[in-house]
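Submitted below is the structure of interest, expressed as structure tokens.
Missing here: one protein chain of the complex. Every other protein chain is in place.
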Amino acid sequence: MTAFVIRRLLQSAVVVFVMSLIVFFGVNVVGDPVDMLINPEADQEDIERAIRALGLDRPIGEQYFYFVKGALSGDFGRSFIFGEPALKLVLQRMPATFELAFTALVMAIVFGIPLGLYAGLRPNALSSKTIMAGSILGFSLPTFWVGLMLIMVFAVMLGWLPATGRGEVATILGISSSLFTLDGLSHILLPAFNLALLKISLVIRLTRAGTREAIYQDYIKFARAKGLSENRIIFVHLLKNILIPVVTVLGLEFGNLVAFSVVTETIFAWPGMGKLLIDSIQQLDRPVIVAYLIVIVLLFVLINLIVDVLYSVLDPRVRIGESQT
Amino acid sequence: MTTTANQDPEIAPTELAGQFQSPFRRFVSDFFESWVATVAFALFLVIVFGALFAPLISPQDPYDLAQVDVMESRLPPGSMSYQGYTFLLGTDGAGRDLFSAILYGLRISLSVGVVSGIIAMIIGSSVGLTAAYCGGRVEALIMRIVDLQLSFPAILIALMLLAVFGKGVDKIMIALVTVQWAYYARTVRSTAIVERQKEYVEAARCLGLSHKRVLFHHILPNCLAPLIVVVTVQTAHAIALEATLSFLGVGLPQTEPSLGLLISNGFEYMLSGRYWISFFPGIALLLTIVSINLVGDQLRDVLNPRLQR
Amino acid sequence: MTDQVPTLEVVDLATHFFTKAGIVKAVDGVSFSVGAGEVVGLVGESGSGKTVTGFSIVGLVDPPGKVVSGSIRLKGEDLVHANAERLREIRGNQVAMIFQDPMMTLNPVLRIDTQMIEAVRAHRELNRAAAREIARNALGQVGIPSPNERLKAYPHQLSGGMRQRVAIAIAFVNKPDLIIADEPTTALDVTIQAQIIHEAQTLCRQTGTALIWITHDLAVVAGLADRICVMYAGRIVEAGPSDDVLDRPMHPYTAGLIGSVPTHNKRGERLRQIPGMTPSLLNLPPGCAFRSRCANAQSNCQQTPDETTPFDGRRLRCHHPMTAIERQP
Partner (left out) sequence: MTAMIETHDLSKDFVKKLDFAGKIATHLGADLHEQVVRAVDRVHLGVEKGEVVGLVGESGCGKSTLGRMVAGILAPTLGHVLFNGEDYAELSGPQARRAQLAVQMIFQDPYASLNPRHRVETIVGEAPLVHGLASKSGLADYVDDILKRVGLDPECKRRYPHQFSGGQRQRLGIARALAVKPDFLVCDEAIAALDVSIQAQVLNLFMDLREEFDLTYLFISHDLSVVEHISDRVVIMYLGRVVEVAPTEVLFEQPNHPYAAALLAEIPRLDQRKRQFKPIEGEIPSPIHPPSGCHFHPRCPHAFARCQSEVPALQKIAPGRYAACHLNDEPTPKNE
């Protein structure tokens, strides 16, 4: 277990290092850093000063050093548009994105696992085939287009739910979230469902495939031969086996949801990090882009780490296997 | 329960004849056993055909300014044009016939998706095969890079690249290839590793066949099945991803109106109830992706060695 | 013969698989019975229907398979028409099973104690501690050292032989009337196989449990079984007391099978092989399924032979049984 965690930590460190190199070279070498990091409206003297301040006249190795140093102290420069520190802007938007991604994840679990289990247990039933057809559709539907259609149907045509914004936010236990107010809930429903659709399909397919495979395993048959009730066989023997991969994948998918919220947030004007990123790309607000990328890289590394450890805790074969050998 | 040919040579050599089928023909007949897959495959052919021959089929060249009239903008489906043909799917904000625009858009979407898919496949499978063949440090290094890349979602990497490079057909193809090659590399490598350990490879080596021959003549053909499945899935992904990026305004420029851009352009009319400008290009995109995914799904079943008799 | 009701009586059992390609008659008219404390060897090659017979008894045939006719009586109780709940009560309580591959039969993510305790509690109203105590004793009985620690282990921490012992302990834990062992030693090494057979043999003798030992290995049942049923293509072609069947086989298939096994006195000679292959059970034509491989086959073998009783305790399905002269090598 120790070696396992150390291995993962080392790998994470390498990932962060490599990604910082890529972002650095992307911004400072491939593009023109003067264009990218300095407000285009500055005059010549300002530019000269900024170049010196940013160390752009120094050798490349030294530049990277300053980049890392700045990044470590949380300094990615100020946004051209808002005039505020870029990192602060990104972090401010983070709770809204997390809230959206979290809600979508819950939806994926709540819809995906039961439907997948059902379809796996009765593969030939018409209802199961419908579920699977639906999951292929959910897999194929382009997220952004579904978002538009959701707005058109539920906001424009039916007028049931609001189309844009985050709605009212309440603070409970120091966490402010729109999940705590009715208005907020009505606002989050459409975007969260939009974001969750792909994941619901994914979870259905994963759960079904796991069920189909497990159901023919000898241990299930042996459990039947022991005379266990069908409920115990399904909810203990089967589910415990298939949940290990599903939980692992879902953990990794949380990061994916955060990344994909870029699309959903743009459509539903959800004030999260993703919308900030797209706005910044379109307005060439480079410091914010850099800050976003670094934050998201760290986030992913963290998620991967947690999921790996979680997996090894869930699966006794990994948990105990390592310490024994 | 095995239901394979069970006759003995010493008894009835000719009885086998009726069951003779090459793997390819068996594959084809297995594939078309499912009517869903058959319909999907036909639909995909129709879509490709429509995209290829767009100039011949479409009533108007939507990007020839002489043929487009702004006065005819935002007409609902079924309206008549001044030229006397019907706007089957209505017109967009600039007065273009949507049906024609979709056919032209399909051309761009499909070609960007397919071409970048092929490039990614070539790069990815060579890298994967190299990894499996070399082993040791080369393999470890390659697979680390692959793992690293696969731990980040495709859209994020694409956004990162496009944020640095800017818009353009070449740029988005670079982004799509960068995003996809790792999937191919991983698939080919893992299959090749499994195949490499099988006894028929040991037998080939025992027979004194060269490494090259074993790799290309024995291992590679056995890696094709999973590769084909990944090709379909990834092509569908590439098309969807390009559309998404273009919709976000970071993918293709306005001069290359793919389906994603068409949908994006219709976004502003959505709230005023003019649904068709976004709706129909979306349906076209959906049908393309669904048909490819359904074909891929059936391929997965047919080519799955565990389900093979 | 006694007038006592046998532990298990199977009459004319037929289990068919309805596949897309056609009907597979995996079991087609099988009859046999097992008395209390008796060990019956069910012998056959792959595809002979021996495993399906075992699963049919406990109602665990997977779709598209189905018991289509015949009767199965456990101490007189009809199992073919028993409802699902009754079958569940019987499984693991009155009839237990041991499977072939010990690496696959235990659930990899549940501890041994969970898997044993649930087997006890599925059939008896006991609290956890009492059930655990029973489980611990059962492990001790099959010769597992330090059962307390083993209870806390996960299956992957045990060797194959150990896991098969656990499976046997689970099978015996509710003191069943009958145990069906489906090739339980095929996946194991010779010395471990001997251990497993030893445990099963000893426990059966102690508890008076009847045992059906399904195997392809004639030599194993020779040393273990009281009676032998030889299966071929879904039918029992010959049955009788072990010594009798092995020393004086009457069905040409049985004789061929015995001739195929290498033994001391045949060292270095060509074995008496059976020509040809086991037939596919898919759309098997009527008649004796063995006729295409049989030296004695004649035109009337196109008709399915009925079961005959050439003498007491011996049953046979053959138009042209082997004579004593033919049996000489």
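Note that the chains take the letters A, B and C in the order they are written out, and that residue 1 is the start of every chain.
Keep in mind that, in the parts below, a contact is a pair of C-beta atoms (placed from the backbone, for glycine too) under 8 Å apart; a residue touches a chain by one contact, two chains touch by 3 or more.
If you're wondering where the values come from, they're calculated on a predicted model, not measured in any experiment.
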{"item": "Sole contact to the chain not displayed, among C:Ile23, C:Ala153 or C:Val261", "value": "C:Val261"}
{"item": "Which residue of C:Ile98, C:Leu178, C:Met250 or C:Ile274 touches the chain not shown here", "value": "C:Ile274"}
{"item": "Residues belonging to chain B that touch the chain removed from view", "value": "2, 4-10, 13-14, 16, 19-20, 22-23, 198-200, 202-209, 213, 217-218, 221-222, 308-309"}
{"item": "Hidden partner chain, residues of chain C it touches", "value": "45-46, 159, 161-162, 189-195, 197-198, 201, 216-220, 222-224, 226, 242-243, 246, 256-264, 266-268, 270-275, 277-278"}
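As a working rule, only the chains that are shown with their structure count from here on.
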{"item": "Inter-centroid spacing, chain B versus chain A (mean Cα positions, whole Å)", "value": "24"}
{"item": "Touching two or more other chains - residues of chain C", "value": "none"}
{"item": "Touching two or more other chains - residue numbers and ranges from chain A", "value": "none"}
{"item": "Partner chain A, residues of chain C touching it in the complex", "value": "58, 60, 62, 88-93, 96-97, 99-101, 104-111, 118-119, 122-123, 154, 156-157, 167, 170"}
{"item": "Of chain A, residues touching chain B in the complex", "value": "14-15, 18, 22-23, 26-27, 30-31, 136-137, 139-145, 148-149, 151-152, 156-157, 163, 252, 255-256, 259-260, 262-263, 266-267, 277-278, 281-282, 289, 293, 296-297, 300, 304"}
{"item": "Chain B - residues contacting chain A, complex", "value": "144, 148, 151-153, 155-156, 159-165, 236, 240, 243-244, 247-250, 260, 263, 266-267, 270-271, 273, 275, 278-279, 282, 285-286, 289-290, 293-294, 297"}
